[in-house]
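A single protein chain has been omitted; all remaining protein chains appear in their positions.
Moving on, here comes chain A:
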Amino acid sequence: MLLSDRSPPGNGRKECKVRWKRQTPCSQRSEGLIHQTSLSFCLRLFYRYRDLAPQLVPLDYTDKPAVTLPYELIASMPELKDNPFRQRIAEVFSEHGDGNMTLDNFLDMFSVLSEMAPRDLKAYYAFKIYDFNNDDYICKSDLEKTVNKLTRNELTPEEVSLVCEKVIYEADVDNDGKLSLEDFQHMIIRAPDFLSTFHIRI
């Protein structure tokens, strides 16, 4: 979190968006606040996005083409390929929750997962990612799914349910048998390596 505190006010992808705009006549004024590093981060993201489907994504984004890449392409990125939660990540960040992503969604995703993103934001999206059934609570079935994804189904059902019970026992502050966003944040903020693991370098 120290990192995020020290991080500059301009955020990467926002500025990079600005930079694409800059080619249009009406937005020259915002140049001043653009930082070189965030810009390059942004451009890198854009090129990564484009590399997924060069035939679909145009180089010129000034007229905002409505391009959406399917989940299969997104999930084939080496950064996500081995991640057991890739589908959830894509769904959470996609426009309609189907895993298909526009450039904006894409930028969103990697900005949240970037090193610069603050802890609270990460915690918020982590919660959404682990909330498989989108009911704004992490309930036991969500936890079971998480464990099974993490261990590739190598634990016996008894062990899984033991683990889930323990998690709820530990983290459920309001005793409603499921984890709300507050419960989750309360727990995850104390985790020593949440910031270092919930993070993709690109």
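One rule holds for everything that comes next: a residue touches a chain if its C-beta (ideal position, glycine included) is under 8 Å from a C-beta of that chain, and two chains touch if they have at least 3 such contacts; residues count from 1.
To be clear about the criterion, contacts and distances are computed from a predicted model.
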| item | value |
| --- | --- |
| Listed names "Sperm-associated antigen 6", "Transmembrane channel-like protein", "Enoyl reductase (ER) domain-containing protein" or "Sodium/potassium-transporting ATPase subunit alpha", matching UniProt entry of the absent chain | "Transmembrane channel-like protein" |
| Sole contact to the chain not displayed, among A:Asp51, A:Asp104 or A:Asp135 | A:Asp104 |
| Of A:Leu52, A:Leu69, A:Ala90 or A:Val147, the residue in touch with the unshown chain | A:Val147 |
| Touching residues (missing chain, whole complex) on chain A | 3-4, 6-11, 13-14, 17-18, 26-27, 29-30, 32-33, 35-37, 78-79, 81-85, 104-105, 107-108, 111, 113, 115-118, 120-121, 124-126, 130, 143, 146-147, 150-152, 154-155, 159, 162-163, 166-167, 170-171, 184, 187-188, 190-194, 196-201 |
